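Apart from one protein chain that is not included, each protein chain of the complex appears where it belongs.
Let's turn to chain A:
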Amino acid sequence: EDEDLSDSEDSVYSGLEDSGSDSEDDEDEEEALDAAADDDEEEEKEEQAQRVEFTCQLTADWLRLFSVFSCRMSPDIRNTVGNIPMEWYRDFPHIGYDLDGKKIYKPIRNKDELDDFLDKMENPDYWRTVHDKQTGSDIILSDDQVELVNRLQRGQFGDVNFNEYQPSVEFFSKDVMIHPVTNRPADKRSFIPSLIEKEKVSKLVHAIKMGWIKPRRVEDDSRGRYYDLWSTEDSSILAKHKMHLPAPKIPLPGHQESYNPPPEYLFTDEERALWEQQDPSDRKLPFVPVRFSSLRQVPAFPRFIHERFERCLDLYLCPRQRKMRVNVNPEDLIPKLPKPKDLQPFPTTQSLVYQGHSGLVRSISVSPSGQWLASGSDDGSVRFWEVRSSRCMKTVQVGGAVKSVAWNPNPSVCLLAVALDSVVLLLSPSLADRQVVSASERLLSGQDEVEPAEGAGPVTWGEAEGEELNQGIRLRIQHPKAVHQVVWHTKGDYLASVMPDHSSHLQVFIHQVSRRRSQNPFRRNKGLVQCVSFHPVRPYFFVATQRSVRIYNLVKQEMTKKLQANSKWISSMAVHPGGDHVICGSYDCRLSWFDLDLSTKPYKMLRHHKKAVRGVAYHRVYPLFASASDDGSVIICHGTVYNDLLQNPLIVPVKVLRGHVITHDLGVLDVTFHPTQPWIFSSGADATIRLFT
């Protein structure tokens, strides 16, 4: 209301002012904008200004600007009071002063509310009537002015013709001008130290010195927010989990990749053919080196994209895993065998040759004292040799090819068992002390009267007579079939003989010399018996058939073990003097060592021989064993047996002894060790016996 009142007062004064102006009917002339504005305003402005809705939005500035603009052409009736609150003139009849200093009187306001309302209803220009507070008059805006107001309200430029999108000329541009923007010389202050700053600094320094201000503390980050969480952890554990493996780098290009490779890198025709044949993954080079005369002629690499792609795949898709592979030298896995040099003594060289036989020497045996050697040959003779001089001391013609000789191991008797045809002869060579000779004679001749009790058996005992007696033959044990082997028991009283026969159970006989009795221990035929042996200590009896070795307990009369030799045909067998180990030679070139405590399978198979193994032997004292073969060689092996059950025997081949001449495809037929020295005797098909020491 207040405002309204003032408005009405204003309009009163402005009406007074308007009186001097022109007629107010011209509204639409554009040319006479100013004149029309001036003229019309005086009258209608007051009323209209109250009615136009946007009046309030028009600021006084706009109006003033507008009036300045319009006053330029016409007599100026503008108020000179300035931008002051108009209510200061509320109580005065005038509203301000014009340019000449005369009072501008408030127009006479005689309009009341009703007039105003009527004016609003009737005056068509009411909406464009604006009340000018400074003059207190109502101004009716022309069309141009309304248009201008509308434009401004829309945020457009007031001038219709102004092109806001005209091309601009940039003051700062990329172009370097030859003239500087300003040619003003540099200030003096730009090159002399600032006194103010110096003063400021000295103040700060003084303050720091006095301790008024403290320099900003640098924050210590060493044990701050960021630290290694796993630094205390063991690095080896950490390394275990470090599974990242960077992809291998692409090798640098070499001569092959060159556009002009040296000729040795170019493919020959075969190489090219090979390259084309190979699977791409197998190729050594993924491309063919090609030669160009100049770099300019090198075409694009056709597989470039492909290779890049594969490389990318390799970089981020290829699963890489750290392989924990133990690098083991295969030679380290072989157990360290001691050198043969450290395993001495063993026979190394041939020392003596015992010559005299005319047929192949099938069997040899050394006397328990080691002084005599007996040999049986196919020429029908048994010869006795002095070991140390190789002199043949005695020759006994037995009249048949001798298959086997065996010296009685008992040192208190001197007896030799000889197997030929179907007879086993017991010889007393009388190559010993008188008492030993007489003891053996007593053994043979004793218990005469017991004999006929069971003479009906398959074996008959007979005494030698006449010429045979003079030669030393004492007893003849007649067997039903051809005897192949005779073996003594360690005590020297029992004697086992072997008659290999497929069809009969009468293959093995055990004879007791002192009582002249023979018995067949086996009731059933378990296969072709190859050889037999007594256990050196316990009452066991080893029977080797073609593929297996059976061990019988003679006291309990039962089989205790059956050893499976993984060979086709066992030829020979020897029992370790300790009694816990057996070696078997076979016709398929193998030698198998059985550890009786370990298993029924061979502990070790030695395949050193080229041909059939004919004979095997253990040394009685030294840890040696030997095998003789048809390839003419004798192989000496070191075989230490430990008392400790946990330790397996140590088997080292130490020496190959050659010397025998292969005759009729037969090489060495029998081997035996000297009882006390590390010497070995071998008999061969070349009718000789050789001593290796």
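Here, a residue touches a chain if its C-beta (ideal position, glycine included) is under 8 Å from a C-beta of that chain, and two chains touch if they have at least 3 such contacts; residues count from 1.
As a working rule, contacts and distances are computed from a predicted model.
The chain absent from the displayed complex carries the UniProt protein name "Ribosome biogenesis protein WDR12", chosen from "Ribosome biogenesis protein WDR12", "Large ribosomal subunit protein uL13m", "Kv channel-interacting protein 4" or "TATA-box binding protein like 2". Screening A:N123, A:S258, A:S390 or A:S422 against the full complex identifies A:S390 as the residue touching the chain left out.
The residue from A:N329, A:Q435 or A:N643 that touches the chain not shown here is A:Q435. Summary of contacts with the chain left out: across A:T80, A:Q156, A:S194 or A:S351, the touching residue is A:S351.
Where chain A meets the omitted chain, the residues involved are 345, 349, 351-352, 369, 371, 386, 388-391, 393, 433-435, 438, 676-677, 693.
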